[in-house]
Each structure stands twice: as C-alpha cells, then as structure tokens.
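The complex appears here minus one protein chain, its other protein chains still in place.
Should a chain be cited, it is by its letter among A, B and C, assigned in written order, with residues numbered from 1 in that chain.
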Amino acid sequence: MQDRMIARAKELLENGTVDRVMGWKKGEFIYDVTPAVFYTADELEKDFVMNAFTAANVSKYLIAETKKPGRILAFLKPCDSYSFRQLMNEHRVDRDNVYIVGIPSWGKADMEKIRALGITGITDITEKDGDLLVTTVMRETHAVKKYDVYLEKCKNCKSKRIVVYDELLDGENGEDVPNNRFDEVAKIEAMPPDERFAFWRGELSRCIRCNACRNVCPACSCEKCVFDNPKSGVENKAPADDFEENLFHIIRAYHVAGRCTDCGECSRVCPQHIPLHLLNRKFIKDMNELYGDYQAGETEQVRHPVTNYRDDDAEPGIVYTRGGSGR
Amino acid sequence: MNNDVLIPRVGVVTDIRTDTPDVKTFRVIAPGGGKVFEHIPGQCAMLSLPGAGEGMFSITSSPTNREFMEFSIKKCGCLTTALHEMEPGQQVGIRGPYGNGFPVDTAFKGKDMLFIAGGIGLAPLRSVINYCRDKRADYGKVEIVYGARSMDDLVDYREILDEWMTDEGVAVHLTIDRPQEGWDGHVGFVPTYVKELGFDTNMTAVICGPPIMIKFTLAGLTDLGFDKTQVYTTMELRMKCGVGKCGRCNIGDKYVCKDGPVFRCDQLENMPDEY
Amino acid sequence: MKRVNRSKLGDLFAKIAEAEALYLPVDAPEGARYEKWAPGKKLSNATNTVRSAKDFFFPQTERLYDVKRSGKTLEIEPPETETESFVLFGVRACDVRSFKILDSVFLADPVDTFYKNRRERATVVALACDRPEETCFCGAFGIDAAAPEGDVSAWFEGDFLYLKAQSEKGEALLAKLGDLLEDADEKDVETQQMRTRWMLSALPLGKVSFEGMKKTDLMDHFKNEKWRSLSEACLGCGTCTFVCPTCQCYDVKEFDDGRKIRKFRCWDSCMYSDFTLMAHGNSRNSQLERFRQRFMHKLVYHPNNHDGEFGCVGCGRCLQKCPIGMNIVKVEKALEATHE
Partner (left out) sequence: MQVRNEPWKPLIVAFCCNWCSYAGADLAGTNRLNYPADVKIIRVPCSCRVNPLFILRAFQRGADGVIVCGCHPGDCHYTSGNYYARRRMTLLFSMLDYLGIEKGRTRVEWVSAAEGQKFAETMNSFVETIVSLGENKRLEDLRCKTE
C-alpha cells in the first residue's frame, strides 16, 4: 500500500492538485514513525512510510496546516477521518485547503505490547501476511500475530468507513464494524463502588501529567487549556494531590464528551498505560443510552448530546437507580 | 531547619513612592531594621507575595546606601499588580542577591561612564549611577541619556532633577517620544538622540531598556565608533529559581540569573537571540 | 566480590529492609516501576523502569515552604528535613550516570539542599544489564552497562547475584548483609559482561556517537535549518522530559489551601508554551524554539558548561515513549548530517 500511496501522492503533487503531503516519515526503527509534511517526490520516495506502526492520527495537524496557503494532501485512515469530520463540524479546519485520500486500515500494532511479550534486543521487525516477524540480536525470530499486539483502538475498531474524502485509495469504502468497545466500561460499571474506586485510583495515580493525552487529542484543540491558564484557579503542572489527577482526567474527558470520536490516541500515547479511553467511552455509552445513539464525526451534525436537550430527558436522579450498585 | 536558597527571608516595605502612573518604587528593610542583604550594583533579588507569585527584580538602590534597598517596579502582570496594591508596612518574601552585577570595581573603574536608559530600563541603572555618584573619585565624568514615552513616564524624575542634574561632573540628557505641553526638553527616541549628542568613544557605555531600544542604541554607538567591548547591557527573562537550576532563563549556554544579567555586548554576538 | 544465591533474594531484601527503606523495580501495569519493598514483592525482569530513578532525588513535586499571611505580616515555615536513609536497588548503568549529571546542576554552588540531603541518604545498588533493548545507546556516552557505577555494582549470573562494593557506603551495606554473602570470583561475571557489550554494539544504535556534535559551534547548531522539520510534528507534551533521567528543569508554584500558601516545586518542561512566558511576552514563542531548547540544552549547552559531558545517558526512554516517534538520536543524526 505504501508504494501506491507514494505514487498517488506524486501524481497529485505533479498535477498541481496539492502542493504538499501530510504523511508519516521513516524513523530509526520500523515503529518510530513521525507525522511529517512532504514537499517533493524525492522526499516521498526517500522517507514516506505506511506500515503496521503508522498509527498516529494526523487530523489534528490539519488545523494548522489548512490555515497555511496552498493545499495539502492528507491520507486519512477511517478513524482519522472521523476526527477530521468532527473538526470540520467545529470549524477548526478549512476543508477547501485539504485534499483527502481515504486509506483503509487493517489495524496497527503497539510496540509496547511487543515489548511486553518479553522480547528484547530487537534488531528488525518485518510484516508478513498480517504477522510480524521480530528478529533479535541473539538471532532469534519471533512470529507475533498482529492481532495479539493491536493497539486498543484497533482491537475495538468501530468502523472501517471513511466518512470524509475526495477519493479513496482502494476505490471502495469500508463499513462499520461490530465491536465490543463498551464491554470493559460495562465491566467497571458492574463493580462494587469500592472496587471501582480502587481500580481508578490505581490507574489515575500513575499519571505524570505529561499532557500527551491532551496534546495528541484532536478534540482538545483549545487555544489555551484551562489547566494551563494561571487565572483559571485549576492550573497545575504536576499532580500534587490525588484530587488533581481525578480533576484533570474528569474534566478533560468531560470537555471532549460529545466531540470525542473514540479515535483512541489518548490511550496510545500514554507513557503510563492509563486506559484513558475508558473515561471517554463511559461518556459515549451514557449519551447513547440516555439520549440516543450518537457517533461524533460521523455526520455533519453540529449539535451533539451535550449541547442539545429534549424536554423529556431523564432526570439526573437516574444515576442513582441505573446500573452499578452501592450508595 | 531547612534554609535552602529557595526559601526567602522576610522583608518589610517601609515606603512606597509613585514614580509614574505605572511605576512605583518600594523601599525594603529587614524586620529588625537595616538591609536584608548586601549587593553590588546590577544585581537582582526575588520578591514574593504569597498568592501572587515570585519574580526577579533589579535592586535599584546603590549598595552605598546602608539603610535600605529599593525596587522600582512597573505594573504589567499578576505579581506586579499585587505589589502595586501593597501598603507600607507590608511584609514580602525576599531572597538574593542574584546575578553578576556590573564590574564597578574592575572594568568600570576610572572610566568615563555613559548610561543610556529607556523607560523602566532606568531601574537597573539607577543603582550603578548612584554608586558612581557616591564614589565620584573612582570614575571619570558621568553622562546619562534617559528617555521615556512621555514626561509622566520618566522614572525617578525628582531625583534626576534635584540630585543628578545638580551634581558636578554628571550630565543628564532627557528625551521623550512625543511633544508634550510643559516639556521644553528634547523630543525623540533614545537611539537617535544618542547619535545626535555624539559621545567620546573612550567612554564605557551601559544600556538598558526595551529590547528594540537596546538593539538600535547599540547600532548607534557602533556607528559613533564604540567597540562592542565598551558597551554593557542588562537582561531580563522568565526566572523561577534565580540560581541557574530551574533551566528557563538561558540564552544559549548562559543563564541570565547566574551568568548575567549584565552582559558585555560582544558576548551577546555569540549568543542566540532568544530574548 | 561477593555473591548470594538467587533463592535467597527475599532474605537479602528483608535484611536490607530491616535497617533502611528499600526501593526496587517491580512489575506494574505500565511496565516496571520503583516501589518500596515489602515481603512478597519481586524484582522486575524489565530492562528498565518507565519512570527514571531521578524521582528519588528530584521528586515530581516537593514542598519548599509554607507561608501564612495575616494582615501585613508573613510567616515563613520551611518543611521538616527528611531523615530516612534508603537503598535503591537495581538501578541501571544509564540511570546511575544520570545522578552525576543531576549532581552537576543541583550540587553546583549554591547547593540545592533538598536534593543534596536525599543524595546523601541514598545507597545505590546498580544492576548490570544483560538484556539491552534496541533503544539503548548508553555506550555513546562512555557508559558500560555491563559494569555500572554506583555504591554497589551487581550482576545476575546463573544461580547467583554477584555484588561488589564501589564506595564506602557500598562497603557498609555489604558489611551489614554479613553471612548472607559468600566470597566470589570476579571472573564469574566476565562472560556475561562480554556478551552484553557485544549485544549493545550489535544493536541498531550500537554505533551511535554524539562526539560529532562538538565539532560545530553553538551558533551553527542553533541556526541549523533542520530544526524546522525535526520539530514540525512535536505535540509540545512533556513525555520526553518527564521520563528523562537527566531533565531537571523545574517550576516553583503556589497552592492556596484556604489558610496558607504552599510553595512547592514541580517538574517543568521546556516543551511547554508557558515555560518562558512572562507578563510582557515569551522568549520562545514557537514549538520550534522550545524543541530546539531541549536538545540544545542536552547536546550543546550542558557539555559547554560541564567539561564536555552531554546531558543524555542513552537510556532510550524518549525513543520508546514519544507519541510521535521523535527522539534525540534522530536529532543528533540530522544535525550531524548537516555538517558533514
């Protein structure tokens, strides 16, 4: 697929449709790919990469890129296209300044999961028929099933459908995928409150407030975050108390509620492996159950459940009676 | 008990003078009287007011003053606004002195001195000017060029009129940016005024003011024939620790809080322009 | 050189923990992390911890002092000085070297007494690596992962843990362990050392060198055009900074608890936009400038101020954790390529 993408990018550069290309650049290893802008055919030939590790969602970069003169080519995976569509709904990107080629994605691998298998001293990783062949310095080769090391967001993929595009690389679009992405949320909801509390303390206490989740999130596109604003009263740089860990993550998840497309970038980038998607999915699940199914970024719908209402909405007291047990 | 350098001492603000609509000068002493610590001209101190934060300010009084320290502070942010709202008798946190200060006892000694300041930029120079005035015999003639947006924005105007201008061997040239009623002095920007006045190239110059003024004045002095090694300036950047550890006030490999704030202009040539 | 059978590791930890707090890497959901040892806790097999060992000397947040304002008076109350001594077990060679780099900042005049106090109270047991990762490049900084510095150096080989005191503190610790230990021959770990060194040189970053950085002067590095493309994708998060064992920039902040102001210091990142923000402007406005600052600090400014010692130890954490796959090795290679 990489070769076809490079070929198409070169054509679009040559015929003047675009003047630059947003893609992923090769790194030192197969997995440390970096989102990058390519200007020439040479650069594309040399450094453009599409492989099992090009997971980064490039939509957020398009906020800045579409404000620049000229037109940029963006290759969007299905999940990236939801983020882009949502940013369009929020008027954060200029649709006219980007030419979108939708690309299929069959799931991306998580290097951290490969490491967690206990494989060390990796000299090379190659892809073969959906599997990864990992070679080590001791000349061992481990065949790793890609499915086993999928990123969380791929394991629970919601859709292979590209929701916004100018053309599709494969000519045909994918479809929504049956998934179990709310199962884990339901599992936590079913825990007794004490257990739930202990579970989340265990997870959130690992937070080092590096802000990677926030800065990578396409929905977190505020010019200045409330947590960076000294005048907000809640500005903080490091979690000095358990409360601040809770506060940051509740408010962050809340602020993207209704706009979060569940692209899963927050959990992908968390250096401390905090399952942040479980907070976002809780909001999505609640909104679906209480206010009707809604998928952010799927359509042109601008008003999402948090900025909308119905006269006969459930009263907040429903929280006391619904799901979970406890006080 | 812990007495780390980051823990301030208590100082008492005994007197507050309103210099201009947005500059006040604060007199600070130790709770038991006398100065909180000694310093050399050009050095700074961290002042803090709980709830408002902590910031680095030049000590504007001369070390030859044995009774108190003074700080001239322009209101421009959260901390400075809180400081401006203080009343006499208020205690503040104070720690220092920080920075290298001016080489008053080495490079400056015996030299004819030219001080050029713009706006609040006079604050760091006032210390060294008064030091030179108090130790007249150690220095040659003293020339001062000082400019501000308007007459009302001239800091220490009374002191300039009553003390500096009456001193023998001290010449003061004042200028304001735009003509103003009641002002019969020079009108124009500092860099051009410096060039108009023309100065003996044997002098040692010290510039302080907004970055853009420093840049053009330095160019003007070079045109007059000054070598960059004869020109000094003093810098200011975001600081948290004051002791070269918190890592933010660096310009290249130099920390403004520790290796500065006073730099000779030839040193700046080989430093990135991140200021 | 002493040794102890692996089966007696629990006894060894218990013995150390009798007198002092013992911290060691244990397995955790995020990988490995340092925890206080308690009976039953097992040493992790991971090559390194996710967070570095700098936390013990330079914690992410620490109280500097409390200040109460009543009317016009201030009452400043410094915190109690910590007095608990502790043993850090299983620190890798890279992290041990990072302490030296932190020392060069915090112990320089004027000394940071909070840091110094913790350094003095710690005994570091460094553990040699035998399974390096592809992200390891400690060799580029003259660090020998097979012979780590520290108060005690340690190796796991066969059925034994080998221990060798390297300082007075280390001698004292081994003396306390007394009859748990038996004499051993240094030759027993030599094969492992040779294998580790060979593995490190054969790994993808085995030949990385930073010495070329020193051939070009500060301003040329600063003005390099490559910073633009290198920093292009940077998210401006603090991941690299916070997992880095040598990043030591900090912020001093206040918390108003309703009765008093707590001044505390916390890690800061030069990647953050407010790092150099002042009331009247910012000296590093773009992410390019902030990104450049981080790498210039490590690769140019720090060596300039500290006898050529780079502010990096090659632990590889930033290579593993950067959300967008940018890292110090790519930066070094790009900069050096410009000047070839």
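Assume contacts are C-beta pairs under 8 Å (C-beta built on N, C-alpha and C of every residue); 3 or more make two chains touch, one makes a residue touch a chain.
Note that the structure is a prediction, hence the values are computed from the model and not measured.
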item	value
Shown chains that the omitted chain touches within the full complex	A, C
Given C:E225, C:D257 or C:D307, the one touching the chain that is not displayed	C:D257
Residue in contact with the excluded chain [from A:I6, A:V101, A:I162 or A:A253]	A:A253
Omitted-chain contact residue, chosen from A:E45, A:E195 or A:D293	A:E195
Contact footprint on chain C, counting only the chain that is left out	255, 257-259, 262
Touch list for chain A against the chain that is not drawn	185, 188-189, 193-201, 226, 233-234, 240-244, 246-247, 250-251, 253-254, 257, 279, 282-283, 286-287, 290-291, 305-311, 313-320, 324, 326-327
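As a convention for this text, only the chains that are shown with their structure count from here on.
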item	value
Inter-centroid spacing, chain C versus chain B (mean Cα positions, whole Å)	39
Chain A and chain B, separation of their C-alpha mean positions in angstrom	51
Chain A-chain C separation of Cα centroids, rounded to whole Å	30
Sites on chain B at which at least two other chains make contact	78
Residues of chain C touching at least two other chains	251, 268
Residues on chain B engaged by chain C in the complex (per definition of touch)	1-10, 50-51, 53-54, 76-80, 87, 89-93, 237-238, 240-241, 243-250, 252-253, 270, 272, 274-275
Residue numbers on chain A that touch chain C, as the complex places them	27-29, 31-37, 56, 61, 111-112, 115-116, 118, 120-123, 137-138, 202-203, 206, 208-212, 214-216, 228, 230, 236-240, 265, 268-269, 271-274
Of chain C, residues touching chain A in the complex	28-31, 45, 47, 50-51, 60-61, 131-134, 199, 202-205, 229, 232-233, 235-239, 241-243, 251, 253, 255, 264, 266-269, 272-274, 319-327, 329-330
